[in-house]
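Please find one structure pasted underneath; my questions will follow.
Omission of a single protein chain aside, the complex is shown with its protein chains in their original locations.
Note that the chains take the letters A, B and C in the order they are written out, and that residue 1 is the start of every chain.
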Amino acid sequence: MIGIEDEKFIRGKIPMTKQEIRILTLAKAKICTTDFVVDIGAGTGSLSIEAAKIAEHGYVFAIDKNPDAVDLITRNAEKFSVDNIVIISGEASESLRQVPRIDIALIGGSGGKIREILQAIDNKLKIGGRIVANFITIQSLANCLDWLKTRDDYDYEMIQVQINRFNVVGGLDMAQALNPVHILTAKKIPLKQAVNVIKLPEQKVKTAQVVGLRIGNS
Amino acid sequence: MIGIEDEKFIRGKIPMTKQEIRILTLAKAKICTTDFVVDIGAGTGSLSIEAAKIAEHGYVFAIDKNPDAVDLITRNAEKFSVDNIVIISGEASESLRQVPRIDIALIGGSGGKIREILQAIDNKLKIGGRIVANFITIQSLANCLDWLKTRDDYDYEMIQVQINRFNVVGGLDMAQALNPVHILTAKKIPLKQAVNVIKLPEQKVKTAQVVGLRIGNS
Amino acid sequence: MIGIEDEKFIRGKIPMTKQEIRILTLAKAKICTTDFVVDIGAGTGSLSIEAAKIAEHGYVFAIDKNPDAVDLITRNAEKFSVDNIVIISGEASESLRQVPRIDIALIGGSGGKIREILQAIDNKLKIGGRIVANFITIQSLANCLDWLKTRDDYDYEMIQVQINRFNVVGGLDMAQALNPVHILTAKKIPLKQAVNVIKLPEQKVKTAQVVGLRIGNS
Partner (left out) sequence: MIGIEDEKFIRGKIPMTKQEIRILTLAKAKICTTDFVVDIGAGTGSLSIEAAKIAEHGYVFAIDKNPDAVDLITRNAEKFSVDNIVIISGEASESLRQVPRIDIALIGGSGGKIREILQAIDNKLKIGGRIVANFITIQSLANCLDWLKTRDDYDYEMIQVQINRFNVVGGLDMAQALNPVHILTAKKIPLKQAVNVIKLPEQKVKTAQVVGLRIGNS
């Protein structure tokens, strides 16, 4: 099951997607056990690791350009004994060229380059596949929506999530706000069936081959 | 995976726990495949059905005093082909007497009787078991916290969740607010190890026997 | 003082800015008693009327293209005995040409034309003047931010506001969510002093003359 507590992950100075956002992101992604998943802006790897546990017979390609992030993902993958994560160090849109056809794209961070990333994802995403993106800036969110509105082969839905966590201070329960996140879920559909409703995913057939750096003991 | 869309459920006039709240509630509950789960104030049965799909080798006891709710749960369980839900029509604290020892208690609604419900749950909940409760009123929330503070054998954490869903109106993405919900997660711990941190659950051994009305074709 | 209750206003089918949003919008606008204020997308006139009570020796120009809105503003201005509101029926950017130099621009709604509106406001807004805009769509918000980023003579700050109102149901206090609103406050500054901090406004000297339709008994 999804929902590893934040403090279980090895953390550096890199911001981490919080547990509740990870839970909702993964639930919206509807990852299957054999799925090929890409995680853009993987950061500490928290989302990659939870995705890899669900896609136990598939792979997660964790992409980040920050060497500290690559190090953290490696260490967290080891800590959680996850061996189906392929870590790719580099710019998102370039790194995506090394990746096989994918079922699911998670976008944890886009570094102000959401349009290029969406285009690169689209080149790899199977029909029926899903993109689930977290946004913390208005501009990246708006650019993603702009891109989607030019495409008839994607349906999408979006939510904003605001979580307050409670701490006990002097015996009283006091709310501490987490920063709000927009979670956008887009599904790639055959062009002719373009409608405004996201459908339930069917089990997808895998044909892709794995490339790149494999971590763990395999 | 959790996260059935709201519109998939047969709905009546009874308020339904929204998808995002169900996702977070179920993730916090950390239900195992063999768990015995009780769902108090089961309403449309949306939470019960998702719980039953996770606890595929266990049972979910869905309790509601409203005959309309009992009817909706029955119809939704049939729609989703879930046959490990036991529907109990009656007051929560009385109905809980008919239930075997449980691993997980979900509280979707408490009808202003949260203290009696917590006491009745506590009589059935195994050590290591979890209570995950959704609150929409200040009083039920405060009474639950009061009860927990008298108990050394429960650790808890709490979040408030506010979800805005976006609709496209005239080509523009516009937020529509859902009502906020507090989600409280309490774990029953051995008295001597009482600390303020919720631990990861270990797989629990089942010894309970099923009682009551069984629905479906089994 | 600001903060008229929502139910005091005559309301039609037109959405009304809610009390708490009006309060924050007006406080951020820092309207002076002699200010000339324009209210774009005035709707029911709730914001115009509260602004007119503050700018008691100035004027509020309430612009809306919807005839039902014009009617509602007229009736509400009469109800609240406000006689310094000039109601202009028409498209925002065209109507702004009829307006004298202004100190404050309030934007309650932009009908998908925020760029044209901002340009038309800018033509009339004095240096030191403020724009306070409410946004309910991502696109209008993003377009406003884009416009501001091209201008060295505006400083801005932005907040998102989410209000939950409580109703008593069965003796218990239950939250009901209002839709979230972004409130953006921009101050027009002399080009050479462009810095990233919004300054307190000083009292402004009035030289403008009033044009257009005057309501009330003057």
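Operating definition for what follows: a residue touches a chain if its C-beta (ideal position, glycine included) is under 8 Å from a C-beta of that chain, and two chains touch if they have at least 3 such contacts.
Quick caveat: nothing in here was measured; it's all calculated off a predicted structure.
In the complete assembly, the contact with the undisplayed chain comes from C:Leu145, out of C:Ile14, C:Leu145 or C:Ala186.
Within the complete assembly, A:Gln162 is the residue of A:Gln19, A:Asn66, A:Asn134 or A:Gln162 that touches the hidden chain. Between the chain not shown and the residues A:Ser81, A:Asn123 or A:Asn179, the one that touches is A:Asn179. Touching the chain that is not shown, out of C:Thr74, C:Asn143 or C:Gln162: C:Gln162 (per the contact rule at the top). Where chain A meets the chain that is not shown, the touching residues are 112, 136-140, 162, 164, 166, 169-180. Residues touching the missing chain, restricted to chain B, are 138-139, 141-142, 145, 160, 162, 180 (touch as defined at the top). Against the chain not displayed here, chain C makes contact via residues 1-3, 5, 8, 20, 23-24, 26-28, 30-31, 54, 145, 149, 157-166, 168, 171, 173, 175, 196, 198, 200.
One rule holds for everything that comes next: only the chains that are shown with their structure count from here on.
Centres computed as Cα averages put chain A at a distance of 28 Å from chain B. Centroids of chain A and chain C (each the mean of its C-alpha atoms) stand 39 Å apart.
Separation between the centroids of chain B and chain C, computed from CA atoms only, is 45 Å. The multi-chain contact residues of chain C, meaning those touching 2 or more other chains, are 138-139, 162, 180.
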